[in-house]
Structures are given as C-alpha cells and as structure tokens.
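Of the protein chains in this complex, one is absent; all others appear in place.
Letters are used for the chains, namely A and B, taken in the order the chains are written, and counting of residues starts over at 1 for each.
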Amino acid sequence: MEDDYKFAASTFFAKNHPGETCGSNGLPLTPSSITILGRSQRLLQIEHPNLCTYLDIIRGKHERIIVVAEVIGKALAEYTTKFSYEEIINIATQVACGMKLLHDGNIIHRTLSDDNILLDSNGRVKLFHYGMYYMTNEGKEVPFPLGLPRYFSPEAIIGGGGPSADVWAFGIIILELCIGKLWNNLKPSPTMRRILTLVHSNNPAERIAREHYALDAYKEIPENIRGIIEKCLKIYPSERATFKDLHSELSSMNTRTPSEIKPVRGLMGCKLQYLYHWWQLAGGDIQAELKKSGLIKNSPPILSMPIAILLDGPTIGGKTGALFDRRIAKYSLDLLKNRLSHIPPSDFYPLMHERRRDYEAMALPKIIRERDTEYQFYRLLWFQRLLHGYPYTAQCIRSEAEIDIPPLVRGDVWAALLGVLGDIETHYERIDKETPTHTDRQIDVDIPRCHQYCWLLCGAEGHKKLKRLLKAWLLTNPQYVYWQGLDSLTAPFLYLNFCNEARAFACLTAFVPKFLHKFFLKDNSAVIKEYLAKFWQMAAFHEPQLATHLHDINFVPELFAIPWFLTMFSHVFPLHKIVHLWDALLVEGPSLPLFMGAAILRQLRDTLLDSGFNECILLFSDLPEIDIGECVKESIDMCRSTPKSLSYRRFTNEPEIKDPMVRYAYITYLNTFICKIIIYRDMVEIPMEILLNEVCPRISLSDFFSLICQDKCCVIDIRSNLLYEKSCIEGSINIPYSGVHLGQHELKSLGPQPYKVLVEAVKMNKIIVVASAEDGTAQLVRDKVFDFIKILYKGSPSRFI
Amino acid sequence: MTATELENTTKTFKFSFPTCTNEDLLFKLEVPVEIPYPGSTRELVQRILKMFHIPVYLEDDLNEKLADFVSEETKNFHHNRDAALIDQLKNNELDLEGIIKNWEKQFKNVVDFAEQKGSSDEEVFAAAYHKLVHSPALETILQVESAYAKTVMDMIQNRDEDIKKLTKRQTEEMEEKIRLLNTSTTEEEINTLAAKHFEAQSLATGRWDSQLDALKHTQRAEHRAWLMNAINEYQTEEKITPSNSPLCSYASLPPAPSAPAALLEESFTIHLGSQLKQTHNIRLVCADMLDLCARDRADGGVSLSLYSSELSGAVLVCEARPSRSPLTSLPRVTDHHFPDLHDQLRRIEEAVAEPAEARNRSRSERESRRRALRAGDVFVTRHSDLAQHVVFHLVADEDELRSAELSSRHRALLGLREVLLAAHRNDVSSVALPLLLRRELGEDATAAWCLRRAELVLKCVKGFVLEASAAGGARLTTLTAAVPKDARALFPALAALLPAVFRVAGPLRPRLPSGPV
C-alpha cells in the first residue's frame, strides 16, 4: 500500500575537488559534501503541511550524500488518470502554499517537477526534496545539473533565474495537468531550444499548447485556471505572479475544503522524527535499502582502481564520476511496528503523575541504553511530555536527566537544565555579531582548529555560526575576555543546537557563570589557581597514593589540567564523549568537574604510578582513550561521597555554605577505600597562598560533626597530651605532632593504641581527620600530616589493598 | 551552470524620521545594504538602532521597512539580471549553441538522460562471482581454482625441469667442447655452438611459454563460462552447488597447500588523533614483500573480498619501467579476473607516457627519460591470483633508498603518501608496505640505519594515515609493515620501536653535516 511508506531516501555524489587544491588560507578546501551537510541543516527544521519534512542528511563514504525525507501517497508523475479541474486547483493551491513558505524563507526550489509533488488519496499535497538547490549552494557543490529541462524557465537556461523561475515551473506543471505531458520524450537540448524560442511569443502558454496540437484542449481550460497559467508563464520574470499572489488567488478558487484528517493515535501519531529515530534503532538501514533498489550501485572498487598516480601530476585511470540517479527508495515502518507491537496503547500517552517506570534496560550502560529501541521509545515520549511542561517540570526534568538523556532531545534537555527561558530569539537578535572587534583575528584563527573532525563544525556554515556565538557572548559579557578554549567550550552547544543559535547562545550564557565563574576574566590566574588547587586536593583525597607519587615527581596540575577545566574538558575529548560528560555535569553541579579530573587520573593510575615526570607529561600531551562512562560514574561516586565543604571554592557562583561556624580542616584520603585524614582548626577563610600549598583539603565543622555522628571518621588529635586530656572528641586518638619523627615509617611506631584504631579505621573505610587547634602550627602540621600519609601509606598497602 | 556567478550589489537603504522637537525636521539615515542580503534584516536593524542612536519606538517600523526594502531590492536584483539576459537572448547576443552544448554535456551525468549503457562484462562477471563466493558454491569454486592453479604450477614445474635439463646438457656439451679447444675445436665452432644453444633455449622457453599462455587462456575461458552458467543456475534453480564443474576433468584434487612458514610477527592496536581517536592495527612481520604478495591463497579470503570494499594492497618499491615490476619474477597461475600482468604493465607504460611527458616538461630531462616515470610516482596492478588484490608499485631509485638519510620530503615518501591516500579513496583497507623501503638489507645497512629508517617511515605513515582519515574515504584498518628477511635479528628492536613511535617520541638522527636545505 502506498500509505505504508513514511519516508524515502535519495542519494547523490557531491563534487570532488581536484587533488591538492588549497583555499586562500592555505588550508585544504572544504569538501563539497561537508558544505552540503552544513547548509542542509536548516532544511531539517522546516515543518509545513505542504512540505515533506526532511529527516536526515547522511554523509557517506567518498563524498556521497543521502537525503531522507517524509513521503506521502505518490508523485503526480505516477498518476495515470487525468485530474479534474477541481482537483487541479486543489493541487495547485497546496503547491503554491508550500512554495510561498519556501520563498518567504529565501529558499529557491529550482527543481519543482511532477515527480516531486506528492499527492495522497485524501487529496493532501506535499513537496518532496525541495531543498536540493539550496543545500547544494545553487548546484555549485554537485557535478550534475539540477531539475528537469522541461520545467526550466528561459532565463534559467541562459544562466539566470531567481525565485520567479519556480513560478514558471509551477505554470508548466499546471499546464501539463490540464493538457498532458509537454515535450514528452524529448531530449534535454531540443527541449531547451523550444523553451528558448518562446521568448519571442506574447503568450507562451498558448504557444506551447499549439506546439503540442492541444490548442483546443487549452481553450477548454476554465478561464481562472488559464489565467493562473498565463500569469506564471510570462517571459520576463518581473511580470510573473508571485506565489503569494497565486496562493491567495487559488485559495479563493478552491472549492474543496481540505478534508479534515483525523489525528492518528498510537505509534503513527508520534512525531515523524521520533519514528525515524526508533526505526533506525530497531535496525532500519537506509543504505541497505538504497543498495537493494540499485540506487547505491555497488560497482566493486577494484574495477575502478587507478592505474597510475604521478607525483605533482595527474592520476591516470580509475573512477569516473557516478551518474546522478533521480529515483528514490521508499521505506515502510513495518520493522518498527513489529518491534513495538506489544506496547499497550496507553503507553503512548504517559501521564505526568504516574510513578516513574522502571525499565529493564536501566541497568545497562548508557551507551547501550541509547541504542535500545524500546527504552528510547519510553524515554523519548516521557521527555517529550516533560519538556512540554517546562519550566514547570524543571525539577522533574532534572531528576530524569540524572538517569540519562535521550540523544534526540539532548539540546532541549540541556537548555532546560540550564534554566533557559523566555524570548531568547529576540535577545539574541539584538546582539551585534557583525561589527569587527580586535578579538576577531584570534577567533578567526581558532575556529578552523576547533573540533574539525565534526562534519557540522568543519564547514563554512559551522565556522560562521561559531564565530557569531563567540562574538555575541563577548559583547554581552564585557567583564570577560576571549581566552583560547572558549571556542571549544561553545562547540558542544552549537553542535546540539546547530539551527538554533539563539538557544546555543542562551545555554552558553547560562553555563559559564555556573561552571566557569570568573574563568574568563582578563586576569584569571587566582581563579584558575584555586580551581587547580582544589582539584589537586580532591585527587589527593581520593587517590592518595597517586597524588603522593605525582607530588614527588613534581607533576603539578598547572602543567596539564588548565585546558581540562577552562574548557570543562571540551578541548580534550571528542564531542560524543563531551555530551556524556556534560550530561552529568549539568545535573550534578559545579563541583563535579573536580572529580572528573580525579577520575581521569584514576583511570590512568597504573601508568602514572610507573612513570616519571617526562613520561607523565607526555602521556597527557596525547591523552590515551578514556572510558567516559566509567569516568562519569566514578566522578559522581566521588563527588557524592565527599563532604561538601571539602570542595568548597571561593570563586564560585554557588550560594555560600550556610554554616555559622565555618571552620576548615585538612583532609586526605589515604587510599581510595582506606581512610582519610582531617585536621581542623579555627579559621573562617583560608588565604589563597595557604590553600595553594595544601595537599589535604579542609572540612567545615558541620560536615565534620555529621561525619562523627555517622561514625564515618576516625579523629587523630595532634595537640599536646595536656590539651587532649583537658577536652577531646570522643573516640579520638591522640598523636601529638611533636612526638612524630619524620624518619619513622612504621605505623606501629605511633604506639599500640593508635595503631589499632588506625588499622581498624582503615578497614572500615573511614575518613581520618587530623585535628589541631593551633593556628600557628598550620605549616608544621601540614608537613607532618603529609608525612603521615606517606608513613601510613608505606606501612599499609600490602596489608590493606 | 544553473546560475552564473552572480555579482552581488550594494543598495542604499534610506530611512527618515521626525525629530521629537520639530515635526518638520527629519533625521535621515542612509545605510548601504548588500543585495541579496545574506543575514537577518532584523539583526541589521538592531545594529542600525545602536549605531545611530535611533529611538526604540522606531524599531518595529524600521524592521518592517528594511525587510521590505531588502525583499524588494532582491526581487529587482533577480529581475534586472534576468531581464538583461532575456534581452540578450532576443537580440541574439548569446552564444546559444555553447550554452545548450554545455547543458547537454551536463545532463549526461544524470541517469534519465545519460546514454544507456549496460554493465560492462567486467561488472557482470564481478557481480556473478561475488554472489557465488558468498553462496554455498564457494568451496567448489575454491577447489576448481586451486585445481587450475595446480595444473599451471605443474606445467611451470615441467618447464623449469625441462629447461634445467636442457641447460645441463648444453653445459656439458659446451664444457666438452671447451676442453677440446685448441685440440679439435676452434673458437669459431664454440661460438657457433653457443649460438645454437641460445637458440635452443629460446625455442624451448618460447614453446613452454606459449603452451602456458594457451593453458591459461583456456582455463580463463572455461572458468568464466562455468561461473556464468553456475550463476544462472543458482539464480533460477537455487541450486546449492554448481553442476558440471570443470573439476570432473581433473582426476585428482590438488593436495592441500602446505602451511606457510611461521612468520615472525607482532601486532599492535594504535589510536590516532588528538580529540577523536581512530583505531588502526599495525602488524610487523618479517617477510619479503614479494612473499607477502605471493602467499598461497588457500584460505579463499582473497576471492571472498575481491569485489568487496575491503581490499588488500601491497607496496612494492620498483624501477621506473613498469615492465620491470618485481612481480614478473613470481611464478604465476591463471588470473581469472584481470588481464595478464604483462598486459597490465604494458597498458600502464602506454598510458603514463603522455601525462608523464606533460609533467616532466618543466624539468630538463634527458631525452630518453622524458616520457618516463620518476621517483615518487606510483603505478597500480590488480590481481586475483596473489595474496593482495592490488599492488602499488612505488617508483624509487634503489641507490638513493640504500644510501642517503631520507628526509620526510623525499619523493619516495611523498609517493608513499599518494599510495595511502589512493588506498583510502579506493577502499583498500589493508596495506602492506616495506618498512625500510628495501627488499633486503645487504652489507651496508647497520642496525642504527635500519632503526632510523623504520622510524622515519613509521612517522610518515602515521601522518599520512591521519591525513587520509580526515578525507572521508575508507578506513585503513590494517597496516602491515614488512621487515626484510635478512633483518630478522633486528625484529625485536623494531617491535619495540613501533609503540614508541605511535605513542611517545623516539630519538632523531639529523643528517650530518647539517645545513639549511
């Protein structure tokens, strides 16, 4: 059944640039397929009842482009019976309506023909693949001509043609519907010659009819339709009607009210984009079908091998350009229907109040869940629901996003998580993104180096958009300046909102104060230093052995971690990894990156422990493959198991920790699962210079008390015996710092009681808090404590790991 | 061609509004606007508002006016251009023939209008073969092919033995003659005998070769006919195994090929790229490049993938004369798919002459070499009877490769780059190359030289692979780096070098004495 087909694909090859040509900037020319991919993104956004929605533009091997779009019914060319004049008016009205929208958006069709106007049994008309001329940059990016000669307007043949050329084609189509196919079976050149001779005629339409011996039939056409045809088939484009005029005129003629199509329920009522996405997840394969129907010809590559390649010369023999095949392959959704047939109808309409469902797939890794048809089916419908209710559902979105985010709506969900609201388009429109500034050169040299493996970002369209976003952000954040890396930071937002710059901008605008507060200040050294110091403390807290080693070889975060945090890892990882990282970031909040850093170190732990300074830094200069799923999981675990005050930073936009008795203490993990040491002392805020030197973080009193209450820590009191005996925390052990000798490496040397308690604490995975009350001994204490770590570590690993 | 390159124009947008104090006094502003306007007019309005400090209440008005202005001017822009073109057409000022011819040429690239040409014989056979080797018929096909191969190899063996016998006889005869020199023979007689011997040799070789050629020819025709028949049966009757296999005419199945000698081999998986990383396999083997090409094809893998998009290829360093390809020294069985090697090489020699001459024109070459290939050029042969589908012959000066410290800009390495890029463009997903760019080491190569050369080649290859993978073709999944057999002792050192090059840096040997190039 014709109605079973929901979408169709067509394919063609983009133009091949000859060999080694370079652009004016010395960089290789952008491949045509990339340009097409970039331009066609805009088409994916168009939704109109008379236009087939574009679903996907795929870039295949060897410059192949595959276009996937909605289809209905069948093409006018496939109908063998003649249409009544009433039907013709109905078709023309809808075509004009679709064309009006295209021309309003400055999209010229240029390939309008009877084989891309689709009509279904309900009398609905949709234009199919109307964006060919637009996406190929007026045909410049493909090695073949666009459109069918018989619909060419005279000016289009001789090298001109604006929107009015479409009006001519429209006129020819209506004329054909009335008097039958024109210039049937005529080859392109004679057809074009005939068209060109029309310029000498006063009434081209009539002349065409006469040429086809159809003058009588022509005269029989009702006057109003003939009027329309003649208004279209004027030689001078300026005399032709516009689709705006045509549409209103045709609408008034159209007696047929479009038959109300009842909204479909169930699977077929879902958004076409979702259906296509699920279909692919269920195993639908666009390329396979194209191959089966012969649209992708599998001429074996061995048969088109070149026979010689001359250096600084031509390639001899080999591939000849493939022909452009205008046919399309249609796809039904049977595969998907079968896959989801067991789902009860009620599930298509999830209710907000329903308890969150537990799916089997939930236990699987994120990457697998993203590819599970049924899971994505439920998740997408649920998120669609939630996003519809945004901003009232913001809380709910957040808690769902904690589980995972369906890739198809990631852009929307991120915007919701970042609290993007209001008329962002107008706001963005008001920002001047054109006027040159002194930062332009820097932006211009950075953009062609930013995530260029990504096909969207490496084309002219992507470059232009990224530049606009950066300029807009700089203009609206005068307190900040452009630091290299801002480009990488902006890239994920552009990637997810390629056709919605305003939202990409709103997301970036919301992201920076939340996660990178003050990072882009002209003088950001204090901010970065604090951040790195905190990162180092968190690393030491969770990976003490590693931290000790890196500290020993003087491998400090300044040497490698600046790009990590300044760009929130977007300079370090490819986009498909960044999105998973940021999914977690946006939900967990601004402390998470510190732990992500620690989690990366943890993944490289074995290598790092075996390496000296040079090897370490070389390792980071070309970071090995990191398991992002693992990294996210670990970092969330670390983040949640770390008392909040430990990762407290001064340079943050987060609300202050409301703790009237803010005190801080040193803390460190001894081993991931062994124990941690804390020292606390009276102090409201740690001066920067002290913070930077501290390996062990400090804890706030309230966090400390809560640890004690939950029996999660072991307190080592390093004050003197006298003070200790006067008053102490229950269960704490006393090891006066003056009594510890640097040379001692045996835990037992601390005495039998402390030894026992510590060993016990280590077993119980407790945090070890080192407590001191004396401000003045801070420096000394720190050294001692650090020594403790070493002592404890060296004394214990074989027994406890 | 659909639209000639349009010159965009600039039009002046004029806007005036009354001052707040005096109704009659108008502020006038003029803004040059590019037509067609590539951006959003609403954004332009915002810039105008800011630039000229225009009261915001005029925003809506300005939005509307500017949008109208741009749309009107764009329309005019198209109309004026088109009207001028049509006027030219009417006045016969256009090269109509040229225009139509050009369209005609262009439309040849569209299926609907292209000349109907059926698939070539080659394509038909390729499709049939590909289908059959992916059917249960595979086993039969392999048996038949190896039976064919055996027959040829037997004949080659007979030929070799025959020639050997002849040579032996002649040698003895000659020795005898020479022994009698000055007693009963003269120099003249010896010379005559030598000439006679030579003639006999060429006669024998010629006879054998023509026999071989005839055999191959028959086999090839037989093979084709059988397979085309088989595919018909397969498609119409869904037969599992093809009947009438020419196998029946061969009494016994050839013996199973002996297992190839154990290779010294080590494999690595490497990740290339800084943000996005791609995985490639690198295999280091100790083997002669020719052996890698000639390895027994018993596994059928070569047949299976012959018409797939995962071809295998090998790089052979060779002289500028295609006819001297090292492949010619390999004993060869019937190639059922591609022209005979000598034919391929002859075709290449003919085809490159002209382009090479055009290319070489710029440099003063000796007359004899004007039409010749130069170092860095590559010619390509295709095979179904070798272990590699494609052989990339990299032209290089052996002496240069032997002696000097190569720089990464040496033509041989640039040629290697062309090979890897071509592999990418043509779906050759696994490439074997000589790691040292030499087949054997000889006396002069020191261990240090080898390591240095290996590092240079590996580094360059790494760069080329990175470059090629950005070009969006097939992915090079496997690289095989072959170490000459006489460098066996170096294998461990080279195996240690490999991870170093692809992860960390190794030491660099500058050319000494140094100096700017």
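Everything that follows uses one rule, which is that a contact is a pair of C-beta atoms (placed from the backbone, for glycine too) under 8 Å apart; a residue touches a chain by one contact, two chains touch by 3 or more.
By definition in this document, contacts and distances are computed from a predicted model.
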Identity of the absent chain, which is to be given by its UniProt protein name, from "E2 ubiquitin-conjugating enzyme", "Ribosome biogenesis protein YTM1", "RNA polymerase Rpb4/RPC9 core domain-containing protein" or "small monomeric GTPase": "small monomeric GTPase"
In the full complex, displayed partners of the excluded chain: A, B
Touch criterion as defined above, residue of A:Ile562, A:Leu609 or A:Ile708 at the omitted chain: A:Ile562
Chain not shown: contacting residue from A:Lys262, A:His342 or A:Lys522: A:Lys522
Sole residue of A:Cys458, A:Val579, A:Ile716 or A:Val757 that reaches the chain not shown, by the stated touch rule: A:Cys458
Where the missing chain touches chain B, by residue: 274-275, 407-409, 441-443, 445-448, 450-452, 455-456, 459-460, 462-463, 466-467, 470, 486-487, 489-490, 492-493, 496-497, 500-501, 504-510, 512, 514-517
Where the unshown chain meets chain A, residue by residue: 26-28, 441-442, 445-446, 448-450, 452, 458, 481-485, 487, 522-523, 525, 558-560, 562-563, 566-567, 571, 612, 614-615, 617-618, 620-621
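Methods note: only the chains that are shown with their structure count from here on.
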CA centroid of chain A to CA centroid of chain B, Å: 36
Residues on chain A engaged by chain B in the complex (per definition of touch): 31, 33, 59, 61-63, 106, 110, 133, 138-139, 143-149, 154-164, 187-189, 192-193, 196, 199-200, 235-238, 299-319, 321, 323-327, 429-435, 451-453, 571-574, 615, 618, 622, 624-625
Touching residues on chain B, where the partner in the complex is chain A: 1-4, 36, 39-40, 42-43, 46-47, 50, 74-75, 77-79, 81-83, 85-86, 88-90, 94, 96, 99-101, 103-104, 106-107, 109-114, 122-123, 126, 130, 271, 273-277, 306-309, 311, 344, 347-348, 351-352, 355-356, 358-359, 373-382, 389-390, 411, 414-415, 418-419, 422, 425-428, 470-474, 503-505
